[in-house]
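Yeah, one chain of the complex is gone here, protein chain that is, but the others are all in their spots.
Order as written gives the chain letters A and B; numbering starts at 1 within each chain.
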Amino acid sequence: MLSYLIAILIVTGIYALLTQALNFHYGFMGLINFGHVGFFAIGAYTSALLTLSGHSIALGFVAAIVLAALSACPLGLLALRLREDYLAIVTLGFAEIVRVVIVSEDWLTRGTQGLANVPRPFASLGASGQEIAYLGLVVACNVLAAALIARLAYSPFGRLIEAIRDDETAISTLGKYPAGAKLRVFMVGAGIAGLAGALYAHYITYVVPDQFVPLVTFYVWMAMILGGVGSLPGSFIGAAILVALLEGTRFIRDLLPGVMEIQMASVRIFLIGVGLVLFVLLRPQGVMGLRVRT
Amino acid sequence: MNGSLFYLNLVMNGLVQGLVIGLAALALTLVFAVARFPNAATGDLMTVGAYAGIGVQALNVRSVIVQGAAAILACSVLAIGQYWFVLRYLRGRGLVSLLLASIGLALATRGALSFFVGQDQYLFNTPIMRPYVIAGLRVQVVDLWLAVASLVCVTATFAMLFLTPVGRRMRAIADNAELARASGIRMQRVMIPLWAAVGAICGVAGMILGIKTVVLPEAGWHILLPAFAAMVLGGLGNPIGAVVAGILLGVVQELSTPFVGFTYKIALSFIVLAVILTVRPQGLFGSAEVVR
Partner (left out) sequence: MSLVINAVSKTFGGSRILHDVSLSVPTGAITGMIGPNGAGKSSLFAVIGGTIEADAGKVEFEGEDMLGRPPQARARLGLVRTFQVPRPFPHLTVRDNLAVAAPGQSGEGIFNALLGGMRVRTQEQKIRERAGELIDFLKLTPVADTPAGQLSGGQRKLLELGRAMMIEPKLVLLDEPFAGVNPVLFGEISDRIRELNQSGIGFFIIEHNIRALARLVDALHVLNHGALLASGTPDEVLSQPAVRDAYMGGGGV
């Protein structure tokens, strides 16, 4: 039971990290990013590949952050000068391209087979000690990310990005260039998502392309809305509710006798879809409520 | 000689593929122009159409026309239902709310569908006919019929848009929603025909997709991304541009297969999109409207 709880907490922590990153993009800066899972995948594969070829896990984590952030650069340069409608579509396409590249380049990623035996850190601590230590690592990453975002948010940089989000034309007439600040926000958030990917890869210990479908992006959007757009504590609450919902669907199976495992996947997708619709309908302030800077 | 024939045949295949993308992009563009959001439920709407056709076939009805009519009916009813029970309440809530709601509708549709039909693939039993061979170029009879069907569908859509009063109102709203409302256009009188048309287009597109490939719960979802790309390339809100861009993307995808392999086909539309947007931020057929 305890190990189940720890596992749940680790997964929640990884989702919380993704949610924080998305919140930095959307809640603080208004960037409509629907390709979050792409950065997550880049982080996961980068760290998995490096550690499997003999490099240290620490290097894997750093490379995951850097590569995910760098991947946001060309995407941002292209998309940020376009209208906001384009960004949603272009980022969605970006994430799919990342997945297709992973599937196709099997000399590197072993295609749909995926990469197994990704090393887990803290092996010397024994089975349960390892789990607890890993939870500690996940918590530490979350705290670091939250501190980073909060520090940025309350700096002149944070003030600038919120002004850009509120009115790009007005800030331009005051002599500020929005594109550079937007790009930096995009890269920082992508880097945090990359870190979440590395944490995920080394926890699950294998990566396959099917883990990085657009559905993951939608989960993170749901968590952000549940917790409140623009709220960092909300990122944790939202991630917790999301994981509780996802786990809860396991128990629904007991209530539906005669439903096969493969049908449960359909039920889960259906419920998530209905849930998303209901949240948007019933909690408009959750979607629209951008941060008010005080 | 053989080389160029090979590519000509690829172009033929690409044209049919492109028709599916173009129709999906047309459905997306109608919604985008009038209701102002990228409708992520479009792909799954097409899937429903394909399964409706399969369902009719399972009742031993061989006529593709009847199957297609069932697809159109099913999709229109579903599209109007999505509008009436969900999207109607989100007017004016902004892009993100509507996009998220449409993603939710897409997932709910796919989940419900795959619960009942399972993950097995279905096929349309189209009669096997000998292809026409014109100077070595093989033209499948089915492809000709599908091309005629989509041409009828596109023509009907444009006739509605440009020749009927309801089409004129749709264009007025697309031009300036506030002005249109102020001048007394009743939203629901426009939106229900709009969603019926969107459903009908998706029904036809779903049937074509099903006949050309296999019917699977994810089939439509995989068309959504190229269709999004076609909509943006077409100038975001320009229906003619969307259809043309969709057909172009289909051809480019098919022509690239020998060079980049099958899996990159999906990604290709977005690479094309990225390249073109770098040069022309307003899309191929769009008017200049970039962030100032």
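Quick notes on this structure:
The rule is short, and it goes like this: contacts are C-beta pairs under 8 Å (C-beta built on N, C-alpha and C of every residue); 3 or more make two chains touch, one makes a residue touch a chain.
Quantities reported herein were computed from a predicted structural model and do not represent experimental measurements.
Across the entire complex, contacts from the unshown chain go to A. When you scan A:49, A:82, A:171 or A:201 for touch with the missing chain, the hit is A:171. If you put the hidden chain back, the residue from A:13, A:60 or A:158 that touches it is A:158. Contact between chain A and the absent chain runs through residues 148, 151-152, 155-160, 162-163, 165-167, 169-177, 181, 184, 188, 290-294.
Note that only the chains that are shown with their structure count from here on.
Averaged C-alpha coordinates put the centre of chain A at 30 Å from the centre of chain B. In the complex of the two chains, the chain B residues touching chain A come out as 32, 38, 86, 89-90, 93-97, 99-101, 103-115, 118-119, 225, 228-229, 231-232, 236, 261, 263-264, 266-267, 269-271, 273-274, 277-278, 281, 289-292. On the chain A side of its complex with chain B, the touching residues are 26, 32, 34, 78, 81-86, 88-90, 92-94, 96-97, 100-101, 103-104, 168-169, 172, 215, 218, 221, 225, 262-263, 265-281, 284, 287-288.
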